[in-house]
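Excluded from the complex is one protein chain; the other protein chains are retained at their positions.
We call the chains A, B and C, going by the order they appear; numbering starts again at 1 in every chain.
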Amino acid sequence: MILPFFIIIPLLAAFLIALISGERDNWAIAVAVIAMLALLCLALFGFVTIGAQTQVYQMGAWKIPYTICLVLDALSAFMLVIISGIGLTALMFSVFYIRHLSTSWKYYALFMLLITGMNGVVATGDLFNLFVFMEIALFAAYALVSYGSRAEEFEASFKYAIMGSISSTLVLVGIAIVYSATSNLTMATIAQLLPQNPTVMYFAGGIFLAAFGLKSAMMPFHAWLPDAHSSAPAPISSMLSGVLIKTLGVYVLVRLFYNVLGAPPLFLKMFMIFGSISILVASFLAMGQWDFKRLLAYSSISQIGFILLGLGIGTRWAILGAIFHILNHAIFKALLFYNAGTVEMVLGTRDLRQMGNLTKILPYTTATSMCGTLAVAGMPPFNGFFSKLIIIIAAVHAGHPIYASIAVAGSFLTLVYFMKVQRYGFHGKKVIEREGVKIGWGMRTAMIILAVLTLATSLLILPGIRTAVLDPVVAVIMNKTGYITQVLGGNL
Amino acid sequence: MKQQPGLTLIAKTVTRISVWLIVLYGFYIIFHGHLTPGGGFAGGVVIALAFLNVMLAYGHETVTRWLNISFMHDLEPSAGALFLTMGILGIALGGGFLANVVHRGTLFNVFSSGNILVLNIIIGVKVAMGLFVVVWSLAIFRFFEGGDK
Amino acid sequence: MVSNLTLIVAIPLIIGLVNLCLPRVLQKLLTIAGLAYLLYLVYLIYKGGGEAAHLYGSVIFAVDKLSLFVLIFIQVLSFIILIFALKSIVPSDERFFFPLFSFTVSFCNGAVITTNSIIFLVFWGLSGVVLYLFGLIPRTDAASQSAKKTFVLVGGSDVFLILGLILVWFLNPKAGWGLWNTQIGLEGELAYIAFFSILIPAFAKAGGFPLHTWVPEFAKDAPIESVALLPAALDKLLGIYLLARLMFNLFQVTLTMHLLVITLGALTVIFAVMMAMIQHNGRRLLGYHAVSQVGYMIMGVGTGNPIALLGGLFHMVNHTMYKAGLFLTLGSVEKKTGTAELDDIGGLGKQMPLTFIAAVVCAFAISGIPPLNGFYSKWLVYQGTLELIQSVGRGAQIWLLICLMLAVFGSALTLASFMKFLHSIYLGRRQEKWAGIKEASPNQYLATLGLALLCLIFGLWAQPLPLAKFITPILADFGLNPAAYLGSYQPIPVLLLFGVIFILGLLVFVAIKKVRYDAIYLGGMEALEKFRIAGTDFYNEIKDMKPLRWFYRNAERKHFDVYDLGGQGAGWFTKLFQAVHRGILSEYNLWIVLGTLVIIGVIYWLV
Partner (left out) sequence: MTLYLMCFALLLIGIYGIIVKRDLVKIIIASGIMGYASNLLLILFAYRKGGIYPILEKGKDMTGRVMVDPLPQALVLTSIVIELGITAMLIALAIRIFEKYKTFDITKIRRLKG
């Protein structure tokens, strides 16, 4: 019965921070760190104990058709671990980073609100509740993107908010359509009832695809991402790029299209097409960037393309690859955004042409950025290599050599533009001698932790560990009837 | 004659009388949320509107002087924390988040719904304070000179 | 009991990891002890101690004759280069050089002895990563540029390897992830895609045309020990190893593909050697030669008949020796003078005699002067190609003949450019500022002389030593018959013949010893430094010859460089896409609405 605490703890922390913090932010930091640690412990505990079962929590001691239920299965627990893990490092990073913008408790309150929203989306088993938590997370995200109070940040935040509200409208319309057909909002019940009405299923599915495709920055719906992710403060960029687009976008797509709609081939085909477009176009766009964080943002679109491609192929291996890539991308993209943030804090610029030769003044940042670069470019033995490899293997095995070639080309382009980052950003000619620059230990620790994780998570692919960690998640995704029976239990 | 902030004397006078009625109406809606349409949110909005009325009539400087904004600001998160506390009480006593822990009472009375009345009040406070503070902070906003280059 | 094969991968890996946190002196000691132990291990494996290593019930490491052959020479070469590197690295770079060195050995060993495609991919990619990291060591702008180029070409080609090996697995699922002996017939698009996807990384790693452009750049900027280690030696071994696996194990290659690969080989020879002739930088010159020589190996392995294969593999080993030797001698010179620009150096032969001797032997070997090893292997390649010519149709015959002629011509040009190389560094008039230069330190000349000696031994006793012991057994693994190449060429009589000619020449020289030394007459002026003729001026004429001028001009502007061409093409796409993202919210909203409409429309149309 740990489920409601995933939502209670961060929400309570947010309120407490708003309540007890004065001018200085020490209390806020303490509360936030304690809350995140508790969440990480809970999430790990949940992931270890859940195995192949499903826990259902019914709010207010009511029974399912009348209540909002929370569902914890391997997939949710996996996402919760990612959220709290990356969230904790982001918090460590921001404690030292955010001070050069302003010292305010508001940041931590909004941060905990962001965590609340994402945890809620992942934990809930109710369609409308999902919408509500999504809006909470988005609201916090809009505010956090504009936290630095520069012109570009307001612009990015405004554009993000407008496009986000379009997609929220679409989600609401989709929910209305689904509700009109099933008179139910519990996802498991919808999954049971909706196949009787294929027309509604397809049209609602199409609307959901557009709406959550926007959240996951699928290619024609991606335009908000490079603005928002490059303008936000670095730890927020890493939360948005590493976690938010995956929980609000990819996770929901997986849950809806696999567990609720039962993976109709038409939508899988669309996933593949949109994924391929994202991979290629975003890679080319990333190649043209000189703004470090904007390049990383476009790279996120491209990597999301890999995940969508894996989901679209839809075989067991493809989903394994996609799930693995979600984890890996969260780790290395968060790491790269921390690197970018550190460099921005020290040099005051994000322009790659004005950086260079950072080995001397930022040794840890340079070394960890190398890990991140090699991981995202898919170089062994870093984790990105294995997830991309699995996706490509699955594409070939499922008889899609064209898509496999697209993934290969995308992987190559990724290498090219990240080589640009390394060459101009960290090893270029410009000689920068700046004395007295101090980055906090928290920032360095956060980067080192993630750099170690880029190596360590590649162990997940070993057969013994894989069966324990990744296979239950894949089993949850592949098994629609299992989801229905597990959630509804005796109420069938 | 020096320009007073806010609206005309007539508006101020009417506001001075009507604001209490509006607040009362808001409380009515909050307390009858489980019996008639309405509830914490609607009542909270009404109460917030009462404050906004005052702000419109007297100008926001006066309101800032009269009211303890930072206290209202603190009320909002404490209402949220209280709501969560009720939820946790539900876990502790009733077997689920937000489960009923207060005596149910008799049907069609004001005290007939256990938790719901308490929660309505909390929500009402939260919404009233939240909405008022939002509009107030939009109202006190002043431009800095010159755009961002 | 851990298998020797696991050890040969694991020991250098562990040494590298330990080295990362050791002081410098211990680093060196540990590395040299480790690599010496590896030499012993590889001896054990050669003697039959190479039982397969298993993981999760399947074989991951095993040796056959080909991998054994490559494995042995990886250990030998890396050990010799390590001896050179002991006292030559800039102290500030040593911190990372020695760990990277042991990593490199480990990864190359792993790539060669694994039978599993996935593990091969991992080690292959890792060997590219260490190459990149070596390139970043000097921390200059040029070095980071060439490291980037290197990694884009080498690391980028890895993704094609991924696709290729997966397609191989898909086409022949019975073989599992086996890398050896899948023998897929080359028919159907997928098979061709797979074939080319594996050809690309093999060419990129070995430095074959048109993916060779990273080699000279990397050679110019990276630490020279790492250049001798990777692009000159181990990358050749790996690249040609993969090519041999591709041509003989993975696919049953058709004649057209043979012709294609041979053509690419011939083009590699001629293009690279043409570029090498006009270089002014010693490192770049050697780098282009490292490419040019790959052409012979590609021709040899690509021809596909026993003699040519022998020649190709033998040439691969020979090349690693003399090219590593040449790079190291150049390194010795560069440590003393601080420059690798041929125009600036000259006349060092007297001061650095041992280095000079090593350089001469290696240069003669690479140019194919008969008693040395380079001649023998090139000879075998020509012979194999001629044999292929006898067995094909008329059009292919002419085509092959042209390729062969290009290769032979390339060999002549190699000799020409090495005359220039030797002259510029060791002969000619010495500049005053180099007067105080002494012979290189013992570890350096021992290493270079050792490589030169190996060149000599492999030339003189080619038949009994390398061919019989290591290379000919490979043919049986590939199901080929050791062919009748014997007796065609005997190195020792040739050596004697050369000796006789040399002695005759000496006699003539002694007999009419009437030489008059005079000061140069310059119309009464002093013979200034600026009148010194640098070796690089030898071939400046060629640059201005009518048909070649256009070619050279464009080549120097990198109009033939795949890397730059690709960059321009990608830049065009980038500009196009960037022009669409104008930053106007209304347009972005329009995309969203249109995207939604398209999705809904497709659903309406299909459901």
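Throughout what follows, a residue touches a chain if its C-beta (ideal position, glycine included) is under 8 Å from a C-beta of that chain, and two chains touch if they have at least 3 such contacts.
All of these numbers come straight from a predicted model, not from anything done at the bench.
K.L.:
When the whole complex is taken into account, which chains on show are touched by the absent chain?
P.N.:
Counting the whole assembly, the omitted chain is in touch with A, B, C.
K.L.:
Can you say which of A:Ser230, A:Ser299 or A:Asn328 touches the chain missing from this structure?
P.N.:
A:Ser230
K.L.:
Which listed residue, A:Ser157, A:Thr365 or A:Ser405, touches the chain dropped from view?
P.N.:
Checking the options A:Ser157, A:Thr365 or A:Ser405, the one contacting the hidden chain is A:Ser157.
K.L.:
From the list A:Ile2, A:Ala52, A:Leu101 or A:Leu172, which touches the chain that is not on show?
P.N.:
Final answer for the missing-chain contact: A:Leu172.
K.L.:
Given that one chain is not shown, which residue among A:Trp27, A:Trp62, A:Phe128 or A:Trp317 touches it?
P.N.:
Going through A:Trp27, A:Trp62, A:Phe128 or A:Trp317 one by one, A:Phe128 is the residue touching the chain not shown.
K.L.:
Tell me, which residues in chain C touch the chain that this view leaves out?
P.N.:
Touching the missing chain: residues 578, 581-586, 589-590, 593.
K.L.:
Residues of chain A in contact with the chain that isn't shown?
P.N.:
Within chain A, the residues touching the omitted chain are 128, 131-132, 135, 139, 142-143, 146, 149-152, 154-159, 161-162, 165-166, 168-169, 172-173, 175-176, 179-180, 183, 185, 226-227, 230-231, 285, 288-289, 294.
K.L.:
Kindly note down the residues of chain B that lie in touch with the hidden chain.
P.N.:
35-37, 41, 108, 131, 134-135, 137-138, 141, 143-144, 147-148
In this section, only the chains that are shown with their structure count from here on.
K.L.:
So, what's the distance in Å between the C-alpha centres of chain C and chain A?
P.N.:
Going by mean C-alpha positions, chain A sits 43 Å from chain C.
K.L.:
Measuring centre to centre with CA averages, how many angstrom lie between chain B and chain C?
P.N.:
77
K.L.:
Name the residues of chain B that each touch 2 or more other chains.
P.N.:
none
K.L.:
Touching residues of chain A toward chain C in the complex: what are they?
P.N.:
158-159, 162-163, 166-167, 170, 198-199, 202-203, 205-207, 209-210, 213-214, 220-221, 223-224, 226, 266, 270, 281, 284-285, 287-288, 356-357, 359, 374, 377-381, 385, 388-389, 392-393, 396-397, 401, 404-405, 408-409, 411-413, 415-416, 419-420, 422-423, 427-429, 463
K.L.:
Spell out the residues on chain A that touch chain B in their complex, using ranges where they run on.
P.N.:
The touching residues are 1, 4, 8, 11-12, 14-16, 18-19, 57-62, 150-151.
K.L.:
Can you tell me which positions in chain C touch chain A when the two form their complex?
P.N.:
Going by the criterion above, the answer is residues 56, 118, 121-123, 125-126, 128-129, 136, 139-141, 143-145, 147-148, 151-152, 155-156, 158-160, 162-163, 166-167, 169-170, 190, 193, 570-571, 573-575, 577-578, 581, 585, 588-589, 591-596, 599-600, 602-604, 606-607.
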